[in-house]
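With one protein chain removed, the remaining protein chains of the complex are shown where they sit.
On to subunit A.
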């Protein structure tokens, strides 16, 4: 028996050695790796896939980068963090041990915060694409981000509720234990109360799919707007049940709801949905056409985008993030993560979602406007409402 085990192990070792020796030359070619730390399953799977699509499109458009006078192939190393704060760190470790130069992601602030220390210990800089919670970049020098932050987004939404609906009372529904949801809910509440409004706050636990009671509570509270910064999965359920119960309040949400999951849930139903977002389709024609072509070129891409070619703002952000990463590699003049980290501070880039420039304190992009759009329940597309700033 023992002999058998030994022989099995020997075979395994030999097999492994062959695989590695075959693989090494491929790595030795001029390749620089960009890690993509995104959810492909779980609560935020839909959004994560769309963000990844943007990155992949950018990669297909510009598959090489010139670093210090030498042409490198850019290889995307994509891992799935499963939208889970306890599974994310191991996906992050995979990236670190694969030797990536920079990491892009993640969609969802909670998983980004969970993986932050792994990247820090591995000495790899990370570039948040659409994680809006302030804690992601706060107090560290390796996590950057190109999107706006929740204190800003929450204030924008509160202003919007006040300006557009003359709301005096808001019902805020957040998910327990979700950093993004709780954070955005908190900043909205604070800003709305500062504007003289009143807020009723409730939370729902993980795995909950019965929102009827929350909708009844919002009605009973006499709220003017229903603010629900949740994942798209919960959003689809909330929209469905709000329509079934004849809730005639406008539903407000942050960037997460900017997804065709929401459009599909709202189509043909009697609901009003308003979201703030990073990019409005039609903002850059070249990008729109190229991205649509990329999505339609492969049935897998189409499935990852939710079955149609509506461009999600997170895809546009992913696209920009990839180019910011390339700029950083060029500026560093090396694929060494530590040098890339240093170079990132001074990178500026004019992307499809606006200008990216990092502040010198936390490495957050400086942004001062958000786009507001509403779901057209007849056509199943987003209608542009306007730009909203902070008073």
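Everything below uses one rule, namely that a residue touches a chain if its C-beta (ideal position, glycine included) is under 8 Å from a C-beta of that chain, and two chains touch if they have at least 3 such contacts; residues count from 1.
Convention: contacts and distances are computed from a predicted model.
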Legend entry - Identity of the absent chain, which is to be given by its UniProt protein name, from "ParA family protein", "M1 family aminopeptidase", "Ribose transport system ATP-binding protein" or "Branched-chain amino acid ABC transporter permease": "Branched-chain amino acid ABC transporter permease"
Inset, instruction - Check the options A:77, A:224 or A:240 and report the residue that touches the missing chain. - result: A:240
Legend entry - Of A:213, A:296, A:355 or A:379, the residue in touch with the unshown chain: A:213
Inset, instruction - By the contact definition given up top, give the residues of subunit A that touch the hidden chain. - result: 40-42, 45-46, 49, 82, 176, 202-205, 207-217, 220, 232-233, 236-237, 240-241, 244-246, 261, 264-265, 303-304, 306
